[in-house]
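Apart from one protein chain that is not included, each protein chain of the complex appears where it belongs.
Order of writing sets the labels: A, B, C, D and E. Residues in every chain begin at 1.
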Amino acid sequence: MTGKGSVKLLTEDGRRLDGRALNEMRRLRIEAGVLKNADGSAYVEWGRNKILVAVYGPRETHPRHEALPDRMLLRCRYSMLPFSVKEERKSPTPTRREVEISKVIREALEPAIFLEDYPRTSVDVYIEVIEADGSTRVASITAAAVALADAGIPMMDLVAGVSIGKIEGKLALDINGLEDQYGEGDMPIAMMPRLGEVTLLQADGRFTREEIVQALSMAREAIQRIYEEQRRALKDRYSGVGLEYGSAGEG
Amino acid sequence: MTGKGSVKLLTEDGRRLDGRALNEMRRLRIEAGVLKNADGSAYVEWGRNKILVAVYGPRETHPRHEALPDRMLLRCRYSMLPFSVKEERKSPTPTRREVEISKVIREALEPAIFLEDYPRTSVDVYIEVIEADGSTRVASITAAAVALADAGIPMMDLVAGVSIGKIEGKLALDINGLEDQYGEGDMPIAMMPRLGEVTLLQADGRFTREEIVQALSMAREAIQRIYEEQRRALKDRYSGVGLEYGSAGEG
Amino acid sequence: MTGKGSVKLLTEDGRRLDGRALNEMRRLRIEAGVLKNADGSAYVEWGRNKILVAVYGPRETHPRHEALPDRMLLRCRYSMLPFSVKEERKSPTPTRREVEISKVIREALEPAIFLEDYPRTSVDVYIEVIEADGSTRVASITAAAVALADAGIPMMDLVAGVSIGKIEGKLALDINGLEDQYGEGDMPIAMMPRLGEVTLLQADGRFTREEIVQALSMAREAIQRIYEEQRRALKDRYSGVGLEYGSAGEG
Amino acid sequence: MERAHTLIPLPRREAIRSMIKRGERIDGRKPDEYREVKIEVGVAGNADGSARVSLGHTKAIAGVKASIGPPFPDSPNAGTLVVHAELIPVASPIFEPGPPDENDIELARVVDRGLRSAPALKLEDLVLVPAKHVWRVFIDIYPIDHDGNFIDASGLAAMAALLNARVPKYAVAPDGTLSKSEERVALPIADVPVFVTIAKIGDALVVDPCYEEELVMDARLTFVLTKDGSVCAMQKGGRGGFSVDEIVRALEMAQKVAPELRAKLEAAARAA
Amino acid sequence: MERAHTLIPLPRREAIRSMIKRGERIDGRKPDEYREVKIEVGVAGNADGSARVSLGHTKAIAGVKASIGPPFPDSPNAGTLVVHAELIPVASPIFEPGPPDENDIELARVVDRGLRSAPALKLEDLVLVPAKHVWRVFIDIYPIDHDGNFIDASGLAAMAALLNARVPKYAVAPDGTLSKSEERVALPIADVPVFVTIAKIGDALVVDPCYEEELVMDARLTFVLTKDGSVCAMQKGGRGGFSVDEIVRALEMAQKVAPELRAKLEAAARAA
Partner (left out) sequence: MERAHTLIPLPRREAIRSMIKRGERIDGRKPDEYREVKIEVGVAGNADGSARVSLGHTKAIAGVKASIGPPFPDSPNAGTLVVHAELIPVASPIFEPGPPDENDIELARVVDRGLRSAPALKLEDLVLVPAKHVWRVFIDIYPIDHDGNFIDASGLAAMAALLNARVPKYAVAPDGTLSKSEERVALPIADVPVFVTIAKIGDALVVDPCYEEELVMDARLTFVLTKDGSVCAMQKGGRGGFSVDEIVRALEMAQKVAPELRAKLEAAARAA
């Protein structure tokens, strides 16, 4: 809250502090199949965000009473490593923010999965943020969808997301940590790229109806590009180009 | 503890600070069946105390290993809403005081219930204090007995309670928050009104044997009157006069 | 850490502050079968250390899913009573230190037990430190082995332990609390006395290879004497000399 | 809530969904019709502000407690606001006792975001001595009876409790010491956001879903709307998704009912 | 404890109850006869005070630790007392490890109320510098072996540990700084309350129930009695009730045994 508006986020020529145009995304790189033990995995570098996702399942549900008779149980845990934040060390105990984000991520992924295909089983998605620089929940969803596909979970579409921010009264694509902290608003959006269905939508900061329409349109366009990178990562994985996490530097 | 005796609780004509005589009860009003989802419920306003009770059961016991082969499992949870106290906001985490009171309330209600009638089932009693002004545990028992009857739980008698305090060396019926804080003693008593059996008895502060005998006698007399109000509430409920909690103001 | 080296632990004639020689053990007294309810028990006084151990089992495992199909489950809980420490009252919540010590104690005892003899059962070892003065983990192991034997758990050998410290550059047998706090190193060692197998080995502080060899040799020799006291305690127990804990003073 | 899907018998489920397809609802409402809303304030006398809200059979109670304490180190010039909610079993057999789970936390955080983002309170006006003494405002929200759409009920109850709150007036001496007066004053209200939730059931959108509608819905979308008609918070929930077009239609439905809800809030606050 | 009822075989249960009906008890005692009480102090050398108490086979240990710290904000002129108890599995297979449950908490709170209400300690004499430095006294109580009536054993052990406690003497300089002397002094004892529990079994009352009697009892009633014979705390427990007449008879039984228990406490404290 504090400091909202206290930092100028646009230069005089309308560029953002990291040099991007308002509708410009940060560099995005996804790798699939980066972990040996997980059934599926993905690693995403998105601007300075670094996020690792492991997927286990479909497997027998533990504890058993949580199993659902008519569909697969999807569980997600989003967590930030204590040293992933710019501020002082975060306690490793899950915060209320992490609990909520875990829930909305799960509900963003569920629409894309054929949950009825594997009743009584469970799939666990573990998301670890190694370095955070804004928009981590949509980056997590983007990586998690790739990890689910890598695990062979039957899906009707991938899910990809991006955050639209509001800085100095203008909508800005893919906001970073600084823009999140000092900007006027943040609207994280996730969609199934082919079906065009919005599966995550949150916002804080004030938006008019017109701004919401525009934001959804900006997001939709960006999500197509993100989807291309997701597909590339999966293709490389299946063609054996995939790398272990950490087997090559962070580029 | 602090301040015990530091506030004068009786006026020169022997009245209490709220104008009551020593053996005078505060205004008491009970309503049964005030909740839609619960199997039984009651709402009590007793002086400034406002307490809501919901009862569920008899129903299958979860977790199953807690089920008792030879009788019903009664569980009680007494809790004070964070804004129910005069002092600063109470943390929503159950305090040690709430845990103990939950136990003694359960043990005050159990003698009145035919526990053997429904082996392996459980009945849950949830007590929420919305506004507290002394003697909440006996007010809770009084309302809980009505809610149990409203749920159709087989009982041999109701249970009703009242607190006897000691202020300026004299016994006082139905002490309020101020009298509890600054008085010399507090003796909460609950009885089965028809059977005359004492099912809750606690005390702190010093009492002679004679005072204990006198306190039990004062309580017994008051409990008869409280019992009348309990019966009225149940009668109104069965004759359809019962109101939803909050459907009419607090009167 | 603090104060390491800030207190002189050896007098000019090479004696330790409690008058012992470097290779001298504190007074040790063990009693077996001191508790009525436990299946096996032991009480040890070792210098100022006072430790009570209760053993339950072999018995059915609760919760059931923890049972092991091919062997007995051994569980240990080492805990220090809040008033057992020299410093301010210890919180009763288990500390990380207590959790780790519970684990290494369990792993020190397991090699001596015929775990395969009672598959699916469990044995619980509860260790309560009443007064602590250094080397409590090895004293606990020493007492726990006696309590396990007292409970009739099939064992191939007992387990006994002692701590070797380093004070003013020299190895010292059986260090006490002061020597632990201000000394240069601590190496707790437990062995099966007859088989000579080391079942617990930890260290902090710097030790050369030669010092480690020497420490193991000092420990082995001391453990033979500790073993004698363990056997005496068990013999007395079986010949009915055993005393209840507290039935006679601490001598 | 996770297993809500499985709690309703299939024929009942199909009946509700096919009614909605025809533009009808089980309780006789139209798709864009909100249930009867009742708001009472001052219902918990030890709270500094309190309110009880009914949306049909759904009932929530909220209480405000304010006390003076230090600000957060990173916001020396602002009071603090903490929103806590707990779905207690009094209100429904589907709620279980225990520490807050993801549903409690999401609810509290959505209400918190809506109030903070509007903003409902001028937090900068809650400072007595910068970096030292500020008002710390706690809002606690509890369900009393649950018949669906507890987010809106919570948001309304929280806002009504804020409007109802009166706290002691303090004078600050030049040396920074505080003195409490007998007078009680309202909190500095900046806006009156209202919470409106739309459920998607098949291809239809309905406002203010009741519990059975929640059991059969595909997804929900909550808007928090400020006086000027802006959206200050959104939250999608549930296992389904919305098309962009549905989002816009849902927003229009929400914007239609918001002014009336706000009017009820303000009337209840004035009536006290 | 909740399931105690079901732990004893029915024939044994009936045998115990019919003996008691005849005025006999399984361990040969009379209804109003307390078990042999043994009290030893100074059993835990790092505690500031400690005691071990036996009532027959029931054994409890209590330790006092005192340290200097700030008072509670609402009691600037009083030291603090905290009582903690934990029914650890060392003492009985019916106790399970884990965080304090309702039985631990009730036990600690009953002992706390008895000591506080008597009062055992003059808390106002535990102040070194008002609002700043006071003695904070912790009493921790643990069972060693459990054969019934652990409340009385706990109360006796806690009181004996308080009587046994010696804390450093502090001098307070005019500017409020503290200096610790080598001398150790007793805590300021105001009264010596004793705890006496009566069990109701059928129509009979028995003092100091053993474990099997607890398994078959209908209810229990604990009295805490001060030197002058007053009752400073009561606690009814268990799934049954008492008639008013039974309460009075129980109190008389308790008053009969209290002086002897107090004498043992005082003798143990003197002997140390």
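Following the convention adopted for this analysis, contacts are C-beta pairs under 8 Å (C-beta built on N, C-alpha and C of every residue); 3 or more make two chains touch, one makes a residue touch a chain.
If you're wondering where the values come from, they're calculated on a predicted model, not measured in any experiment.
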In the full assembly, spell out which visible chains the left-out chain is touching. A, C
If the hidden chain were put back, which of C:L9, C:V104, C:A143 or C:A233 would touch it? C:V104
Can you list, in ascending order, the chain A residues touching the missing chain? 35-38, 48, 50, 52, 54, 56, 77, 79, 81-86, 88-89, 92-93, 124, 126, 128, 130-133, 244-247, 249-250
What is the set of chain C residues that contact the non-displayed chain in the whole complex? 1-2, 68-71, 96-97, 99-100, 102-104, 107, 110-111, 115, 185, 187, 191-192, 195-209, 212-213, 216-217, 220
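To be clear about the criterion, only the chains that are shown with their structure count from here on.
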From chain A, count the fewest steps through touching chains until chain C is reached. 4
Which chain has its C-alpha centre farthest away from the C-alpha centre of chain A? E
Centre to centre, by mean C-alpha position, how many angstrom separate chain A and chain B? 51
CA centroids of chain C and chain D: separation to the nearest Å works out as 58
Touching pairs of chains in this structure are A-D, B-D, B-E, C-E
